[in-house]
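Take a look at chain A:
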Amino acid sequence: DDGPGSGPTGSIKIGLLASLSGTYQAVGKEIRAGFELYLATHDGKLGGRKVDLVVADEGNGAATAVPAATKLLKQDRVVALTGIVGGGSVAAVYPLLNETKVPFVGSNGRPELKDVSRIWHTSYLSDEPGEAIARHVRDNVRGSVYAIGPDYQGGWDELRGFTDAFAAAGGKLANPDGKTTFTPFPTTTNFTPYFARIKASGANAVYTFYAGSSAVDFVKQYAQSEIRDLPLYAAGFLTEGGVLDAQGEAARDIYSVLNYSPDLDNAENRAFVAAWKTRNDGSPTTYAMASYDAAAVLDRAIAAAGDDPTPESVNAAIGQLGQIASPRGTWQFSPTTHAPVQKWYLRQVRQDGRALSNTVVGDLATVGG
Partner candidate 1 sequence: MAADTRIDPYLVPALDGVAYGLLLFVAAAGLVLCFGVAGILNLAHGTLYAIGGYTAAALLDGGWPSLLLALAVGVVAATAAGALVAALLTRVAARNHLTQALLTFGVALAGGSLLVAAFGPDDPPVRVPAALDGSVSVAGHRYAAYRLVFIVVAAVLAGLLHLTVRRTRAGMLVRAAVDDAEMVAALGVSPAWIRVGVLAAAGALAGAAGVLGAPIIGPGPDTADSVLLLSLVVVVLGGLGSMTGTLLAALAVGQIQTLGVALAPAAAPFLLFAAMAAVLAVRARGLATARRAT
Partner candidate 2 sequence: MLRTERLCAGYAGGIVLHEVSLDVAAGTVQAVVGRNGAGKSTLVHAVAGLVRPYSGRVEVGGVQVAGRQPHRIARCGVGLVPQGRRVFSRLTVAEHLVLAAAPWRAATPGGEGWTVARILELLPRLAARLRHRGDQLSGGEQQMLAIARALLGQPRVLLLDEPCEGLAPDLAARVRDLVGALARTGLTVLLVEQQLPYAIEVADRIAVLEYGRVVYDRPADEARADPGRLAAMLSVAAVVEPPAPRPVPGLWAGSAHLTRPSSTGVSNDADRHP
Partner candidate 3 sequence: MTPLLSARGVTVRYGSLAALDGVDLRVDHGQRHALIGPNGAGKTTLLDVLGGATRADGGRVHLAGRDVTRLGPAARARRGIGRIHQRPATWSSLTATENVVVAALPHAVRPGRWRPGAKRAAAERTAGVMLERLGLRDVGGVPAGRLAHGQRRQLEIAMALAGRPRLLLLDEPAAGLSAVEVGGLVEFLRNLPRAVAVLLVEHRLDLVYALCDRVTVLRDGRTVATGTPAEIRASGPVRQAWAEGVS
């Protein structure tokens, strides 16, 4: 029952590293579920070969990610690695990838790297969401915008993407010194003092990026603060996935930018969402979608890698993929950054039946490359 065109079969080992415990476990579990969903809907095979998926726990970051990755790469000797929630973890695993020459198809975190010849991402670069929405904010907000975000690499990148593009589009930041306000991460759980500063700055809107429990705190406190009437724009993770349930009413009307929304109208997405809902509660997130796509990328690359797929041949095959049809719409790898060139959507939190959900209200820009 081998697929047509595939040679002698054996199983193939793929390593998946994601946070299954710790701060980011919500994301990690989506990533695992997305990948497993692809396998489940494709007979447990990638490129016609039975997949032996080896899962390891990334934990809270680099300190736990490195040993787990070492195990996948050096003990299990996987042909390709996927997953990884934190950008820091990717950076930490990077030397190992170079040493073992295994390709990595990441589905979330993406740090700045010198050499990406073996690194591929189905997610995005951290500065792209901001870049994609900047023009829209500039056009729709009368007055200045206050930029605020968490104080770590991800936050710096996300906010830099926005502020650079926003300034280039002629927008004006409300921050007193013209620079983004960064809040200690993950220590900040109380944003009230920052809201007081935003109020004092006279801003007309706020742009931000938070994820996980910080996002919940930020949104809930925002809704009870004295700046609750200012429009809130954000990178989509602010209201993505489980955090939206926890935020509840407080999240209503928030605008966000993301490369995906479960209500996108295309065939791949309808199939993906339907399959997702039979196996999981709620709607899929961009994390699950990116991981699903990572599986799709590997599927095609392994199929193209010939009779005896080796890490090298799989890596080479990924570079030749071209257009990829995905629940998010069609995209392709940028030849320089090895991250997607893709379309970004503007979403707003609105009532959808009984629950609130992120509803696509418009297309923004195609970014990447």
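The rule is short, and it goes like this: contacts are C-beta pairs under 8 Å (C-beta built on N, C-alpha and C of every residue); 3 or more make two chains touch, one makes a residue touch a chain; residues count from 1.
Selection rule, in plain terms: all candidates are chains of the complex that A comes from, given by their letters.
All of these numbers come straight from a predicted model, not from anything done at the bench.
Among the candidates 1, 2 or 3, the one that touches chain A within this complex is 1.
Against candidate 1, in their complex, chain A makes its touches with residues 21-23, 25-26, 29, 151, 181, 183-184, 186-190, 192-197, 199-200, 212-213, 216-217, 221, 224-226, 228, 241-243, 245-248.
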